[in-house]
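Take a look at this one; I'll ask things after.
Missing here is one protein chain; the remaining ones are kept as they sit in the complex.
Chains here go by letter, A and B, matching the order in which they are written, and residues are numbered from 1 within each.
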Amino acid sequence: MPEHALFEFLDLAGIFVFAISGAAAARERDLDLFGIVALAFVTACGGGIVRDLCLGALPPVGLADWRYLACATLGALATLGAYGWVRRLRYPVLLFDAVGMAMFAVAGTQKALGLGRNAETAVLLGMMTAVGGGILRDMLLSRVAVVLEREIYASAALLGSLLVVLGDHFHWGPAGTTWPGLVACFGLRYLSLRYGWNMPRFGRREMGPGN
Amino acid sequence: MPEHALFEFLDLAGIFVFAISGAAAARERDLDLFGIVALAFVTACGGGIVRDLCLGALPPVGLADWRYLACATLGALATLGAYGWVRRLRYPVLLFDAVGMAMFAVAGTQKALGLGRNAETAVLLGMMTAVGGGILRDMLLSRVAVVLEREIYASAALLGSLLVVLGDHFHWGPAGTTWPGLVACFGLRYLSLRYGWNMPRFGRREMGPGN
Partner (left out) sequence: MPEHALFEFLDLAGIFVFAISGAAAARERDLDLFGIVALAFVTACGGGIVRDLCLGALPPVGLADWRYLACATLGALATLGAYGWVRRLRYPVLLFDAVGMAMFAVAGTQKALGLGRNAETAVLLGMMTAVGGGILRDMLLSRVAVVLEREIYASAALLGSLLVVLGDHFHWGPAGTTWPGLVACFGLRYLSLRYGWNMPRFGRREMGPGN
């Protein structure tokens, strides 16, 4: 089935691109070769592993399927072998990261629904699939999680997950529970990158009296 | 049953107050709106989610029960809408946090015992329920966990969990496995706040020769 093959390709391409972001961050922090591959793997597969733990879908597919480890390792080696390219091609990498993130959010939500979880669990675990790896990466590197600090990233994953749950609730069929979520999640992330949209922040700005 | 309703109210009130502490910490670190709600949710529900993972009680109730997410989101929005009040009412917030912590320690221990775990697992997971969310909050914010650094907090949770296990061992009945733990845990935390009690520390002080 061509659509299934397309998704499998996009899924593994997402792993590859997430691994690049993990390996690049690890290299900047001067981790050694092992640490760089480990960070790439955690960034790429960590969100899915935590999702599978919460679903009781054991062993987590990120641990048991050799293609995930292979794609993550390839992403790490590509980052090391062509670090200059990775930095210069930052915008394409960001775009592909957005595709991977949309894939992960939709696939994670669908997996939770397929195992009979309720809508809330599915939305939360869909988001976890999309952003969990990046959060683990930042925790391992001892820095505040980027996806919680700025940019519309987790919010785009939330939108995608919500549309999957909506499609499932109204029986829109396989395509209806996939494409709207994918397109909306990627579209929102793309637009926020293109136009510099951000979520509101409150921290440093002083608010009026009474607040 | 009125006692059951009281506990449900206290449980959700605990979620609300834990969420305030997570949202306030996230706002201080200048996270965006999404990050603030996420930190509130993790602080409030993270300990219970890890407990449920260790118990195999899937899906974790913090993910599947919409009231937890709703109370955590309400806590985050309340923190943003009335940040000045939250800072001015620091002492009442601390008191309610102590009530929530006692509730979580007792309920977590009871859940583990009810699922047939042994005493040690129940005590460790009771403590995890009470302090796990705060530890995850501090890990996400890239700072050393406050509950491990100072103040009698986790120790109070330990006392509460131990009393629940003791009551269970000697068949003190539902009330006997609940109230002594609740009162002792809250009481110890309250007294330590009131009188500035701390656990001993060793780090910076130089010790005598031979040590």
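Remarks
By definition in this document, a contact is a pair of C-beta atoms (placed from the backbone, for glycine too) under 8 Å apart; a residue touches a chain by one contact, two chains touch by 3 or more.
Predicted, not measured: the structure shown is a model, and the values here were computed from it.
Within the full complex, the residue among B:86, B:135, B:165 or B:193 touching the omitted chain is B:135. Checked against the full complex, the one of B:23, B:130, B:154 or B:185 touching the unshown chain is B:154. Looking at A:26, A:44, A:71 or A:93, the residue that reaches the missing chain in the full complex is A:26. Subunit B meets the missing chain through residues 53-56, 117-118, 120-121, 124-125, 135, 138-139, 142-145, 147-151, 154-155, 158, 198-204, 207, 209-211. Touching residues on subunit A toward the chain that is not drawn are 26-36, 38-39, 49, 53, 56, 58-60, 63-66, 69, 80-84, 139-142.
Heads up, the rule we're going with is that only the chains that are shown with their structure count from here on.
Rotating subunit A by 120 degrees superposes its CA atoms on those of subunit B, with the angle stated to the nearest 5. A straight line joining the Cα centres of subunit A and subunit B is 29 Å long.
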